[in-house]
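A single protein chain has been omitted; all remaining protein chains appear in their positions.
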Amino acid sequence: MTLKQVVDNVAAMPASKKAVVDIKDLSLTFQTADGPVYALSEVDLTIEEGDFVSFIGPSGCGKTTLLRVIADLEKATGGEISINGVSPEAAREARAYGYVFQAPALLPWRSIERNVTLPLEIMDLSKEERIKRAHDALKLVELNGFEKKFPWQLSGGMQQRASIARALSFDADLLLMDEPFGALDEIVRDHLNEQLLKLWARTNKTVAFVTHSIPEAVYLSSKIVVMSPRPGRIIDVIETKFPKDRTLDIRETPEFLEIAHRVREGLRAGHGHDE
Amino acid sequence: MSGHSGPVCVVLLALLVLWYVGAVFMNAPTQIDRYDRADQTWTTSQLIEDTLAQERPILPAPHQVVEEMYKSIFAIKITSKRSLVYHSWVTLSSTLLGFSIGTLLGIVLAVGIVHVMTLEKSLMPWVISSQTIPILAIAPMVIVVLGAIGIKGLVPKAIISTYLCFFPVTISMVKGLRSPQVIQLDLMRTYNASKWQTFWQLRLPSAMPYLFASLKVAIAISLVGAIIGELPTGAQAGLGARLLAGSYYGQTIQIWSALFTAAFLAAMMVVIVGWCERRVLVRMGVSA
C-alpha cells in the first residue's frame, strides 16, 4: 500500500461518516456542600452521522449529564466538545437537535397538534408550514387523528410518542433521547422501540439514547457506550453489526446474547469496587 | 445569597426611604402654605425638617409614628384610656374569644360534614358559597342589634370574629379529614378499625397541616372582625375605635400608630400559630 493510498483511505472514511458529536477529555464537576461531585471525568467519544448510540450504566454514572452537556443544558467544566463542528451553545441556538425527556413534558394547555408546533412557533415558521410539519411528524409516530386531543386524553405511551413527534417536527438531524421509555411498561416499550428503529432506518438521523435496560440498548444501537459512576466515565464502547432494519427477533440470536453479555460484564467491572 | 433575611431587610429599608420621601412630598404643600401665610422665608432643609414634624401631617413620618407608639405603649399607664396597650387588649380579648369559639365550631362542623353524607351534600355548598359573601357587612348590624337587647362589649365583637373564622376552618378541615389516601383507609379497614379509631389514628393527624394553615387565616381575619366590630359602637375602646376617633379628629399619627399596633398584633398571632404548628408537627414526626 502506498502512502497516497493510505492518505486516501483516511480521507475517504471521514468523508463518508461525518462526526456529529466530538468529545475530547470532557469533565464536569458539581460543587456541592459535601464537596465536589465528579459527574463526568475524562470522557472521549465520537458520534458519527447516522449512528444510534446508547448510553448505559447504573444511576449516577453521568449518562444523563453527558446528554445534557451535548444539549447545552449543562456546561462542561473541562475538556472539549463540539456538535456539528461548533460549540453546544451555538448548536442549540441553531436548533441542531431534538430532545426527548424522561417524561413527555407536553404543555397541558395545548392540544397535541399545538404541542408539536410549539418549537416551530418559536422558530417563527408560517402557520401552514407548522401545521403541515406537525401533521407529518404525528404521522411518523402513528398519532395522526389525535391532533385536537389534549395530552391528558392520551395514554402514557401515546403522550411519549407525541413528545417524540415534537422533537422530530423541526427536522433536526440529531435526536437526543433521555430514557424516553423508562416510565412505560414492557409491552408498550417494545412497540415504541420497533417504531423508533423504523424511524431511524427511514430518516438516517443520528440518535443518542440514554437507557438503563441492557436489551433495549443492544436491540436499538449501532454503538453502545457503557458507563460507570464515581467518577462518571466511559469504560467500554461496543459496536453492533445488526442491520438497520432489524426486528425484535434478533433478541434470540447468539450475537445479541453475546453483546448483551459483554455489556453486562462491562457494567459489573465498572461497579465491582464498591459493591 | 440564598437566605431571605438579606433581601427582606433591603426591601424594608427601601420602603422606609420611600416613606420618608413620600412624607416630605405629601406634607410640603400645606407647609409651604403655612410659610406663605406667616410671610416666612424658607430653605429646602428647613422645609424637609418641618414636613417631618407636623402635628397633623397628611402622611406622618415613620419616626413620628414610632414616637407616638412608644409614648402610648410604654409611657402611659396601661389602665389609661390613652394607652394603646389598653386598646390592644380590648381588641385582642374579643379576637381570641371569637377565634376559639369559631375554630371549635368549624372543626365540629367539618367532622359532621365528613361523616354524614347528607350534611356534606346539603351544607357544604352553602359553606363554600358563603366564602364569596362580604360577611363583614353584617358587623354593624350585629353590634347594634345585640346592643339594643342589652348585649354589649366583648360578646358581639366575638360573635363577628367567630362568624368570620369558622368558615375557613371548616373548609380546610373537611379537606384535611379527607386527605388520607385510599390505601391508608383500606389499611384501617383491614384492621377492622372503627370509625372513631380511624378518625383519631388517621384522619385527625392527617388533617393537622390543613388545620394550622386555616388557623393562620382565621386568627388574622378574626382580628379584622374585632376591629370592624368596634366601629359602630361610637368609638369607645379598642384599636378600631382608635382608628375611627383618629379619622374624626384628623389625628393621622394616632391612626397610623393604631394601624401599626394592629399589624404587629396580627403578625405576632400568626407567628404564635406558626410556632404551635411546628411544635405539633415535630411531635407528630413530620419534619418541619
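Note that the chains are named A and B in the order they appear, and that numbering of residues resets to 1 at the start of each chain.
Just so it is clear, a residue touches a chain if its C-beta (ideal position, glycine included) is under 8 Å from a C-beta of that chain, and two chains touch if they have at least 3 such contacts.
In this text, contacts and distances are computed from a predicted model.
Participant: What is the missing chain called in its UniProt entry, if the choices are "NADH-quinone oxidoreductase subunit J", "Cbb3-type cytochrome c oxidase subunit I", "Multiple sugar transport system substrate-binding protein" or "Nitrate ABC transporter"?
Facilitator: In UniProt, the chain excluded from the picture bears the name "Nitrate ABC transporter".
Participant: With touch defined as in the header, list the contact partners of the absent chain among those displayed.
Facilitator: It touches the following shown chains in the full complex: A, B.
Participant: Please pick, from B:17, B:78, B:104 or B:133, the residue that touches the omitted chain in the full complex.
Facilitator: Among B:17, B:78, B:104 or B:133, only B:133 touches the chain that is not shown.
Participant: Looking beyond the chains shown, say which of B:123, B:154, B:237 or B:281 touches the absent one.
Facilitator: Within the whole complex, the residue contacting the unshown chain is B:123.
Participant: Across the whole complex, list the residues on chain A that are touched by the chain not included here.
Facilitator: Residues of chain A in touch with the missing chain: 71-73, 92-93, 95, 97-99, 101-103, 105, 107-109, 118-119, 121-123, 150, 152.
Participant: May I ask you to list the residues on chain B that touch the chain which is not drawn?
Facilitator: Listed in rising order, the touching residues are 4, 6-12, 58, 117-118, 120-126, 129, 131-138, 140-141, 144-145, 148-149, 216-217, 220, 223-224, 227-228, 231-232, 239-240, 243-244, 246-247, 250, 252, 255-256, 258-259, 262-263, 266-267, 270.
In this text, only the chains that are shown with their structure count from here on.
Participant: Between chain A and chain B, what is the gap in Å from one C-alpha centre to the other?
Facilitator: A distance of 56 Å separates the two centres.
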